[in-house]
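I have a structure here, written as structure tokens, and I will follow up with some questions on it.
With one protein chain held back, the other chains of the complex are shown just where they sit.
A and B label the chains in the order they appear, each numbered from 1.
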Amino acid sequence: MTTEPILETFALTRHFGGLAAVDQVAIELRPGELHAVIGPNGAGKSTLINLLSGDLKPTAGRIRFAGREVAGLPAHRMAQLGIGRSYQKTNILRALSALENVRLAAQARHGQTRLLRIAGREASLVEHARRALARVGLAAEDKSAGSLSHGGQRQLEIAMTLATDPSVLLLDEPLAGMGPEETRHMVALLRQLAADHAVLLVEHDMDVVFAVADRLTVMVNGSVLASGTPEAIRGNAAVREAYLGEAVA
Amino acid sequence: MLPRTRLGWWLLALGALLLAAYPWLVPPFYVTLGAKALIWAMLAMSLQLLAGGVGLVSLGHAAFFGIAAYSVHLLTPEYESLSILVTLPVAILAAGVAALLIGALSLRTKGFFFLMVTLAFGQMVFFLFHDTACCGGADGVSVGRPALGALGVEWTLGRGDRSLVYYYVNLAIIIGLYLGLAFVLRSLFGRVLQGIRVNEHRMQALGFDVYRYKLAAFTLSGAIAGLAGHMWVMSDGRVNPELAGWHLSAEGLLMVLLGGLHALHGAIMGALALTGLNEVSQLITERQLLVQGLVVLLIVLLLPRGLAGLSLPGRRHKAEADDDD
Partner (left out) sequence: MDFASLFTQVLNGVQLGLLLFLIASGLTLIFGIMNFINLAHGSLFMVGAYTAYVCTSAFGSLWFALPVAIAAGILLGALLERSLFRFFYTREHLYQVLLTYALVLLFEEARAFLVDNDFHAVPVPAVLDFSVPVTTQFSYSAYRLFVLALCLVLAGLFFLVIERTRFGAVVRAAAFDRDMVEALGLDVKRIFLAVFAIGTAMAVLAGALAAPLYSVYPGMGDSFLIVSFVVVVIGGVGSVAGAFWAALLIGLVDQLGKAYLSGVAGMLVYLMMAAVLLWRPTGLFGRAA
């Protein structure tokens, strides 16, 4: 589907000392599309996500979201605008219950103007949280987040991001450390999510990437090497040489 | 931070009842002591809100206590006494504004820096009172105690009744404060604070402007410390720079630790226990610092959960510290 991109970058750059971790990157994300970013370790994928989510400020370049210039806005502003992000290294509130984790996420979006209401009575937030948990398939809402299995925690990560009602989802290696069964669930979920969000996915598992992505961007050493449909990327000689090697023939 | 069972709430109510009965059970000297202990409890609660509620440890909170006390001095004309309805709002406002300003700067830092910065700002306030001519200097000065009453109708108290009345006023304030903070902690705002305490970075990423929430909590906490400072002037009738000194801040933190970081009523228990302990130790020896030092040492080494942690065995209160990056 060719629609206007909801998130795009122009010559986005981030330096660390003398090193350009992300170098003049132009990327586009469209609603209803799952855009995967792949590349070897150190390619700058995580830095790119950090720039898009506001966790890092760019050194140069622009980011445009829904018609607004948003480069350099802090993470909480990006989230409020509708850019949601999940973390590669599970970043949950371990001491609180799974439900509370997601309820807080819902509150971030819907509950910041009525701060002096008793939390227990705000049923709408709890409902919202339950819906997000159901969507990712996590049932154990009362367990403390820290006591969930690894897969459960990864699911919680996504549920939290979903509960903030983002229009863009930045997913940083959601499959990290998952077994085959959990991976299948997650792939199905990713397909579903792409239907009503714009999803940017950073992943290492090539089978999954080629199965779910509508578009692929390959990054090497901070720059974009190639960008296009999965078939185009598969056939791209430079990409094969740099990254795919023999694994995907 | 709050009791999780009905039994817990009943126990608290029982505690309040005991505190109400206390003045009838002890000699008059101890009533005055009790009134002062309740004031320390107010200060401790302000610190509890920050440390246990948000995860911020402030070493300069006595500054707000002192500012409120000195505001009463500055407001009250010499040899007179103003109505509490005038002095109290001014004191709380002064402390709150100071907390807003100091918090706005200090909260730009985290972890160590925050601790050191609050300590330094506290000292700045101390020197303000100690060195400048406005406020009685290093030795402090007497102040006309705020009077209970307004618009010419005043409840004049004889010496004897005074301590009893102050005790009950302070007790009423403590109960009100507890209920008020309980409400805050159970509110949506309180949940955000809890989230910040557990994982500040993720809360920021979810869309909460963490700085603003922390600043709100810090200001509220400063205002409560100011409330305590005002009541101190009422009970004691004097102000001196040590009321803003870091030793007082450290003792307040000690009360929070003694009572238990993870229970709001811990602040009250800790304040009462420490005041009692100090009294008892004075009867035993003149070497006060030795006793205090040993007490603090023992508490830190042996009672990491504090007294509140002891009272209900089997409950796991493990809340995690912030990540400090």
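For this structure, a couple of remarks:
Rule of thumb we're sticking to: a contact is a pair of C-beta atoms (placed from the backbone, for glycine too) under 8 Å apart; a residue touches a chain by one contact, two chains touch by 3 or more.
Here the structure is a predicted model, which means the values were calculated and not measured.
Across the complete structure, the visible chains that the omitted chain touches are B.
From the set B:57, B:175, B:215 or B:277, the residue in touch with the chain omitted from the display is B:57, counting the whole complex. Touching the chain that is not shown, out of B:75, B:93 or B:250: B:250 (per the contact rule at the top). Mapped onto chain B, the footprint of the missing chain covers residues 51, 57, 59, 105-106, 108-113, 115-117, 119-121, 123-124, 127-128, 130-132, 246, 250, 253-254, 256-257, 261, 287, 289-290, 292-297, 299-301, 304, 321, 325.
By definition in this document, only the chains that are shown with their structure count from here on.
Taking each chain's centre as the average of its CA atoms, chain A and chain B sit 44 Å apart. Residue ranges on chain B touching chain A, taken from their complex, read 183, 186-192, 194-195, 198-199, 201-210, 318-320. Across the interface of their complex, chain B is touched by residues 53, 55, 74-76, 79-80, 85, 87, 91-96, 100, 103-105, 107-109, 111-112, 114-120, 122, 160, 164 of chain A.
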